[in-house]
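The complex appears here without one of its protein chains, the remainder shown in place.
All chains are identified by letter, namely A, B and C, in their written order; residue positions are counted from 1 within each chain.
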Amino acid sequence: MSQIREIRVDYVARVEGQAEILVKVMGGKVEEAKLAVFEPPRFFETFMVGRRCGEAHEIASRICGICHVPHQVAALEAVEDGLGIEVDGQTRALRKLLNYANHISSHALSIYFLSVPDYFGKPDVLSMAGERPDLVRNAIRLKKVGDDITERFGGRAIHPITMVVNGFTRIPTKADLEWAKRELLAMKGFAMEGVDFVADLDVPDFERRCEHIALSQADQYAINEGRLVSTEGLDISPREYRAHIEETHTDYSWTKRSIVRGRDSFLVGPLARVNLNFDKLSDDAREAAKRVGFKPPIFNPFMAMLARAIELVNAIDDSVSIIENLRLENGPVTEESFEVRAGDGFAIVEAPRGILYHNYAFDSNGLIQKADVVTPTAHNSRNIERDLEALAPELCGMSPEEATLKCEMLLRAYDPCISCSVHLVEVK
Amino acid sequence: MRLENPYLAEECAVKRVKRQTPDVYTYTISYPRGSNRLRMPFRPGQFIMVSIPGIGEAPFSFSAWDDGKGIFDTTIRTVGNVTSALMKRGEGQRVWVRGPYGRGWPMEEAKGKDVLIVAGGIGMAPLRPVIELVAKNRRSYGGLEILYGARTPNDLLFADEFESWKGIPDADLLLTVDSVPKGIEWDHGVGVVTTLFDRMRTEPNDSIVMTCGPEIMMKFVVKGLLAMGFQPKDLYLSLERRMKCGIAQCGHCQIGPKFVCRDGPVFPYSELRGLPDLLV
Amino acid sequence: MGGKVIAKDSLGEFVSKLSERYRIFGPRKKGTEWIFDEVRSAEEMDLRYSTTILPPRKFFIPTSERIFSFKMDGGVEEPEERDGPSLIFGIHSCDLNALLLLDMVFLEGEFPSPSYARRRERTALVALTCIDPSENCFCESMGTGPSPAGGYDVLLTDLGREYLAESGSRRGEEMLALAKGRAVTAADLEGKAKAIECAKSKFKKKVDLKGIDELFLRNLDNPVWKRLGEKDLACGICVNSCPTCFCFDVRDQLDFPMVGGVRYKEWDACVLLEFSQVALGGNFRRDRAARIRQFIGHNLGWGGASQFREFKGRAKCVGCGRCIRYCPAGIDLTEVVKELRGI
Partner (left out) sequence: MAKPKLAVVKMTGCAGCQMEVLRIEDKLLDLVGAVDVAYFYMATSANRHGPYDVALVEGSVSTPRELRELKELRERTKLLIALGDCACSGCLPSIVNWVPPQESAKVYERFLEIHSKKESFQRVYPLSAHVRVDLELRGCPPHRDAILEALKGALLGIKPFLREHPVCVECKLKENVCLLVCEGRPCMGPVTAAGCGAACPSNGRVCEGCYGPMSDANASSLAEILAKRCGLSREDLIGKFRKYAGLTPAFSKEASGGI
């Protein structure tokens, strides 16, 4: 009996941006498995041309209202790379602190606001408030800690303003640091419990081996700097990115999709990071992971949620240790206090949802000639479809509601940022 | 000595709401029993600050006052936050009232003289107490002539009182509107209020003019009356400015050296002449 | 009233004695400028400052201040004042005279402000004769400096290696009792007079006050206003940095979920469009030209004492020069006066 099934989610809720999922199975064979993004493109790479390189990060920030910090850091590092500026340790530490703050609020949002309601049969986190008041209150508070640190150190919680080329326009005070440490430590307990809480959820049993790619550094958990490594032996610098990663188009989606040249699609994000950098996690994060039986590498994309819970512990621990080691010796800089020159700079940063690639070329007046940005969701988009393909036969046996939910849950596990996936330029 | 916070108001109740025109209502407000404001002297032309907690505060003139009962009327056009909230909440609502403030109409100076009232639209509200006072103390004043203009017949305030005004001895009421919508009967003037000057009987000598309405209207009223020989010191205008305190501190209502709240809102034209930011 | 001569070395001790009784606010460097800020010792102050970004009126009329809180179902609560005695150290003559002017607005009218009165009462003023007026100062023209005639508790004048400290009130006497120093001699007073003369010779800006109120009222239609209106940014910097501008807005703010809220006031400025806006979009000073004319006219023409008392002749402007220093558009009211006079 030839069985045709179509599963369609017109507008996936509880993810950032606008996307639809379409899966078609005919006679047990997967005909189509599409992630179609109808979020319109915004042509960032086009209109950045001609702007000053000192503004690149401010503009790039608006690519995404959730992972604005990593966009800023990546743009700053790329521009500094092009200008030949080597920033001081204090700046690097503060940037990492801000990126961690972003990971904290984004992960808290992803786990508790976007994903967890599925496991409780609820439409959203607030409707869980009656049953799990503590959980909801703590989740809100955890997200708030990330936002508040961004606000206090970055000048604003969303699209912060103090990060500029070669430093910060405002250096936090000792009191700011002490406050941040207190706030972070106050949430440590909840973050630890979070690992057990997520591990106890009935996560779909599903595995598909694919290449996982993440930043990696020898001496620390890499989010702002490092080399790009993978489970298949990739080991490159940001400068070499284009030689190894390739982008393609489809006619049904505004998002472009990446593959490793000569290989296949790949996965980026918390699962890839934890898999590849397990030994760089903070002691508590690693212990918590071990306690719940997380043994890297894990190839179940739904387990990204657990990786996020583990990363939350790591982000708190690592932030606290950054704070403890910060000495705040250097003062603030102004928005464009550097000498312009021609350059071509590259950077890769870990956004909460995976690696983010920025490249800018500018002329001797510091005016951008070319901008190239590849976002985590663009990196993952092909891989999401490959997962849907693999999931499809299983979906056939489910009720339409169940099947739809499963697709949505998969998408939510990737925590896509759809707005930022649609602005891409093909650079030739 | 402990100074009293001048912004603290008295909680009063809106006893009655009466619709005057589609967007103007008269609110009858009463002070609580035992309030020490009950015997406050009140002069027509003064104003009070009315507020609704959480919405805001705004200045309004009295349109009537009953000393004995501690009840007053204020007639308000619905134009913004406070005025809409007042209108929506209707009878029974509680409002905060402080005042009265300011210098009212020259009721003393007008004694023994003819009184000419020239009002435009909502500007009739602060003048109604003048009419009532003149009627009550009929022998203290000379002739009373009321010129009243509005956009349409529907926009005339206190229309149900016109007959009784006309009944006041030695009093005249002349009406005019800018336009008459179809289907409405109208056997009075059509045109701006100054067109009534032709039919007016008040002479420049021994008379006091009290006018209130849009500033641009008052400009033409003043111009016309001056041309007819009225003296600047005999022309009284009630002005409106943004007001936030009512007590000469917030600065919003300044016109040159004058505070409208403290030195006005009623001014003789002789005091205004030559000041900045006036239309008149 | 008495006095003392305090060696500069002993000033620190004096300040620390004072700090046992008062919270002290003094001029402190902030970037290229200065602000009045809480200080714990004399070292934290920079007594060679010219003017601060915000004038000391911020201590008496806070930039934003709760008038009262309320509950929707009734009940009004006035803010509690718990602050103890404080002291402004090193206030210049212009700013001190500005306070005397604000007193007319907030104390001498029919409805004095209790919070202003309280703050004035509990705040001691240690004034400082200006010996080094800035390029924008013109207090001399306005009759408000460089050394104040009164209104202070203590007046300090830099005599080189020492300060001449004169008391101007009972409180001042008590304060001076805490200072180590020697008795005042005629030579010291002469030194003060010389210092003032020397300061006077340094003023670069001047305003001729003769008939200035009529000058403004006669020139309401002068083309200068239109020209200024084109340049003016309506940014409000001039007003907000003015030591005598007293205007404020009053607003209600409800908390969420709307069971109560506060009524508060916040500094407002006549150069802003909203300032004179009334319902239905009416505005009595829609043009920037009218607004800049109001600001300058109020300061030099029709404002000041004549607005609050019967007598004329004391302008609202005290010549501190802040509005000139901080105007991005380079608008200078002393130049405007010259232009009106046709100079």
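Everything below uses one rule, namely that contacts are C-beta pairs under 8 Å (C-beta built on N, C-alpha and C of every residue); 3 or more make two chains touch, one makes a residue touch a chain.
Note that the structure is a prediction, hence the values are computed from the model and not measured.
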| item | value |
| --- | --- |
| Touching partners, among the displayed chains, of the absent chain | A, B, C |
| Option from A:161, A:260, A:292 or A:328 whose C-beta touches the chain left out | A:161 |
| Hidden partner chain, touching residue among B:55, B:196 or B:212 | B:55 |
| Hidden partner chain, touching residue among C:83, C:108, C:190 or C:230 | C:230 |
| Sole residue of A:64, A:214 or A:374 that reaches the chain not shown, by the stated touch rule | A:64 |
| Hidden partner chain, residues of chain A it touches | 11, 13-18, 38-47, 49, 51-52, 55, 58-59, 62-66, 68, 109, 113, 117, 123-127, 129, 140-141, 143-144, 147, 155-159, 161-162, 164, 169-170, 249-254, 256, 332, 334-335, 408, 417, 419-420, 423-426 |
| Hidden partner interface residues of chain C, rising order | 30-33, 35, 53-54, 58, 63-64, 230-237, 240-241, 251, 253-254, 256-258, 266-267, 269, 272-274, 288, 325-329 |
| Touching residues on chain B - with respect to the absent chain | 54-55, 80-81, 84-85, 88 |
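Rule of thumb we're sticking to: only the chains that are shown with their structure count from here on.
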| item | value |
| --- | --- |
| Chain contact topology (line, ring, star, complete or other) | other |
| Length of the line joining the C-alpha centres of chain A and chain C, rounded to whole Å | 52 |
| Chain A-chain B separation of Cα centroids, rounded to whole Å | 65 |
| Sequence positions of chain C contacting 2 or more other chains | none |
| Residues of chain B touching chain C in the complex | 2-8, 11, 51, 53-57, 79-80, 83, 94, 240-242, 244-245, 247-252, 254, 256-257, 259, 262, 274-277 |
| Of chain C, residues touching chain B in the complex | 67-68, 70, 72, 74, 76, 78, 105-106, 109-115, 117, 217, 220, 245-252, 254, 258, 261, 263, 265, 268, 270, 275-280, 284-285, 290, 293-294, 297-298, 301-303, 306-307 |
